[in-house]
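Quick one: this structure, given as structure tokens, is what I'll be asking you about.
A protein chain is absent from this complex, but the other protein chains hold their places.
Order of writing sets the chain letters: A, B and C. Residues in each chain are counted from 1.
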Amino acid sequence: MVRVGVIGASGYTGGELLRLLLLHEEAEVTIATSRQYAEEYVYRIHSNLRGYTDLQFSDWNLDEVTSKCDLVFTSLPHGASMKVIPSLVNTGLKIVDLSADYRLKDSADYLKYYGYEHPNPDLLKKFVFGIPELRKDEIRGARLVSCPGCMAVTSILALAPLVKNKLIDTSHIVVDAKIGSSGAGVKPTIATHHSERFSVVRPYKPVSHRHTAEIKQELGKLAGSKIPIYMSPHAVNMVRGILCTCHTFPSKPLTVPEIWKAYRGFYPEEPFIRFVRDKRGLYGYPDPKVVVGSNFCDIGFELEDDASRLVVMSATDNLMKGASGTAVQNMNLMMGFNERMGLEAPALHPA
Amino acid sequence: MVRVGVIGASGYTGGELLRLLLLHEEAEVTIATSRQYAEEYVYRIHSNLRGYTDLQFSDWNLDEVTSKCDLVFTSLPHGASMKVIPSLVNTGLKIVDLSADYRLKDSADYLKYYGYEHPNPDLLKKFVFGIPELRKDEIRGARLVSCPGCMAVTSILALAPLVKNKLIDTSHIVVDAKIGSSGAGVKPTIATHHSERFSVVRPYKPVSHRHTAEIKQELGKLAGSKIPIYMSPHAVNMVRGILCTCHTFPSKPLTVPEIWKAYRGFYPEEPFIRFVRDKRGLYGYPDPKVVVGSNFCDIGFELEDDASRLVVMSATDNLMKGASGTAVQNMNLMMGFNERMGLEAPALHPA
Amino acid sequence: MVRVGVIGASGYTGGELLRLLLLHEEAEVTIATSRQYAEEYVYRIHSNLRGYTDLQFSDWNLDEVTSKCDLVFTSLPHGASMKVIPSLVNTGLKIVDLSADYRLKDSADYLKYYGYEHPNPDLLKKFVFGIPELRKDEIRGARLVSCPGCMAVTSILALAPLVKNKLIDTSHIVVDAKIGSSGAGVKPTIATHHSERFSVVRPYKPVSHRHTAEIKQELGKLAGSKIPIYMSPHAVNMVRGILCTCHTFPSKPLTVPEIWKAYRGFYPEEPFIRFVRDKRGLYGYPDPKVVVGSNFCDIGFELEDDASRLVVMSATDNLMKGASGTAVQNMNLMMGFNERMGLEAPALHPA
Partner (left out) sequence: MVRVGVIGASGYTGGELLRLLLLHEEAEVTIATSRQYAEEYVYRIHSNLRGYTDLQFSDWNLDEVTSKCDLVFTSLPHGASMKVIPSLVNTGLKIVDLSADYRLKDSADYLKYYGYEHPNPDLLKKFVFGIPELRKDEIRGARLVSCPGCMAVTSILALAPLVKNKLIDTSHIVVDAKIGSSGAGVKPTIATHHSERFSVVRPYKPVSHRHTAEIKQELGKLAGSKIPIYMSPHAVNMVRGILCTCHTFPSKPLTVPEIWKAYRGFYPEEPFIRFVRDKRGLYGYPDPKVVVGSNFCDIGFELEDDASRLVVMSATDNLMKGASGTAVQNMNLMMGFNERMGLEAPALHPA
């Protein structure tokens, strides 16, 4: 049993953590902080949790967090995590951070992609970049884990086996991402106003999106050299879900069995990777619709007849595998629990 | 040719007025005011109008409005119209007001439904309540017209023939309304945030909605006495459109032909009323889907086998017949133009 | 541990049963029949279940069902259940039927509402009408249970306390229902074609809907006499969920505390009834959005200022509380399991 706190619990990833943790057999939620909603009942903000908890939000208090928790999830906005994490680190607590603040290991990237000097560059290397499918053993022994961005993890899981096995031309990797509105967080803006957001296919940051930095960092490690990643995200008309369509160009003649081999070899027995490549049935390729609510990353691919292009598709729920699901998976590993614990639910279908 | 100004042109009804007026053969838009966006190009805010106009928003200036316009549409938020209308009235301009500020004729209703004392109660009676299907002659001669609320006009058009002909029990009139998100206006809130507004069926103000006051006022006149109206609106997952399902109880034995007769007699040749009651085809009853973008109010009905309940359904586009379309229709009547001018477009289908 | 079969497992309620039963601690799914998909893997049709089971659909075979199962769910189309149920009854199996075929206790109602003579009228009374909140003890001892229609259970749970306590005028009960597309089942038609079904508010069967028969049957029992029910369903733009807006007229002066008392008294400790009536927060009334995926029926109400109308709103997931969730709840009671088993998940939010 682990006593956990959720720091920054009123947003969407915070709410998703609470949903998962309140039903987790080995976790007890002792604190959920929110400055804005301090003393309000959690179920007033996360209405789906009505009947599940009488917990009230509390204001942030380091002593209280330290005494009541063994492990904390920090699901604060980017830039806010780095203000509380150094003091949390000093208390010896286990930390799973969901923000971008400790993902990048080269502090220069923060200046380039986020526009500021990172205030604790020494801490960056102490956080394990928490994609369990890439470094499970490291996470098992870690006290400090930083969870990947939603489009980053979805892209990385699709591309890692290809890059690792040097199957594709690493100078022309295109990731065309499609994401639901929950990826924009809980704060209303004109861009997320239902009348403006409904039925759009809205390109945003078609070049230089921040998640690119993480993808380059992780795939560059697997490639053994710096590589460019060309990602363009699009807002589409759904609430949850991401599809990454990765357009790649084989670096040598490739066949379908070789591609299968690369994927199966890279993910020999991952509980949350499913391969979807099916001539029959309606969902023959990955589709966020059938992963929403689950912690899966579904991966599929198609090769041009002349093998000149390899299209890899990956689908996740941005709040699950793309955020809180991976966070709980990391906790499970850090605590020695079954990796699947609390994450067993399949998607609803249809929904 | 009439020179028109749109006062409060950056919201959804303002944008819809501009869309209609920029293509209207007899209107020239000379001014579009917006405090927030003064000097910004109109097409930056109303992106659908890119390529249609180089007009820029301007700040509100009474002299400029008076000198450049023959007629103004005031599409300001409720409460803001009444601040500019008295001075506009004094300039002799023709005015079509889209706010609620001059709809109710009994100033006590403003206290009851809107929570404030009306500052110019004398002006209330000078504005014609602008439902052309109910008082076309009055509008033709009017200088000041106040347009009805979107759910009000949709309900009133459905119920007026029944009330006028004393066919229903006026103490049990239930209007269950369903409306798209554009009805909430352009200002983002958590209630209109895509993630929260998508796939809802959200009751709001299930009792005492403000539009009830207008419906009671207008139907009460037709009934010859005060009558209660029981309206409950629901937010549903679409952008435009209203369906009012009116549940009524016949006050005497009724047959389908008698109901037809009441409707056809009341609306003998209205260009924007369509009757929809069709055993074949997918859209056998009114559905907002096939009126969106048009100025129609589609009306249909169904009678219980034992004639104990009469269900009347009416569908409009809340920004067209429910607001700006009716406003332009009123302008056409006030100016002696063809009532249909600029309002001829059918709905897109499918869309 | 109970060995269960799902007869008619390829549709939406069948898929939902499988989703619930595959993760149910005390159930083992031994058979899932489908004539159309015999020998196909279940996960090809219910793509969300990929990775959860290697079960294949099988064709219907009475001997096989009898030998492999202790309890069967029949989730066949209306009219098809009655063809297999009599033989299943004879085998002594426990049966939970999700069709309409054994819901109505007066066989004349089948002629009136479904257009055919019921072939086994004697069996009708042997099936318990399975709303656990109304007759839990009866279900506990039952071998044969028939589950209610989705709009029926949602309406009945909202209205039962009022009718039982004689708080409302039973001659003017209006139920205005809004339902998602999954309620229409898995078979594609032009009415469910995405281009035609998207963004509609489509009235269908505004009078005499078949579920009316069940509501009248159940509420009539509580009222002690036959009462009319005026229900009108509407298709709205979502996949799962029902909202029933019940417009009722108090039969005597009523206050909010009296209404609370009726509801709390009627449902003293029901695990799947939640009351939602909250001045703060976005979901202050029931909304299907925050029950989807869960087995809750959320109930709330609002009273006119002059107490002349009482609006009761109830929300369910039509595939859960409205079908398969209630079916599993019934199984739990019949088998002596914890009533909540396998039904603990809250809704996702946002989704």
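Details
Methods note: a residue touches a chain if its C-beta (ideal position, glycine included) is under 8 Å from a C-beta of that chain, and two chains touch if they have at least 3 such contacts.
On a predicted model such as this, the values are computed, not experimentally measured, just so you know.
In the full assembly, the chain not pictured is in contact with A, B, C, by the touch criterion defined above. Contact with the omitted chain, checked across B:73, B:113 or B:283, is made by B:283. Considering A:23, A:80, A:311 or A:341, the position touching the chain not shown turns out to be A:311 (whole complex). Only one residue in the set B:172, B:193, B:211 or B:240 touches the chain that does not appear here, and it is B:240.
Contact with the chain not shown here comes from a single listed residue; of B:182, B:195 or B:212, that residue is B:182. Note that of A:184, A:243, A:320 or A:334, the residue touching the chain absent from this view is A:243. Residues of chain C in touch with the missing chain: 12, 180-182, 184, 186, 188-190, 192-195, 197-199, 238-239.
For chain A, the residues touching the absent chain in the complete assembly are 172, 174, 176, 178, 180, 190-191, 195-196, 198-204, 206-208, 228, 230, 232, 234, 236-239, 241, 243, 245, 247, 249, 282-283, 285-289, 292, 302-305, 308-309, 311, 313, 315, 350-351.
Interface residues of chain B with the unshown chain, by the touch rule above, are 12, 15, 19, 23, 40, 44-52, 181-182, 239-240, 274, 276, 278, 280-283, 287, 290, 292-294, 296, 298, 344-351.
In this section, only the chains that are shown with their structure count from here on.
Measuring from the average of all protein CA coordinates, the nearest chain centre is that of C.
Per-pair tallies of C-beta contacts place B-C first. Centroid to centroid, with C-alpha atoms defining each point, chain A and chain B lie 46 Å apart. With touch defined as above, residues shared between interfaces to two or more other chains in chain B number as follows: 180, 190, 195, 198-199, 238-239.
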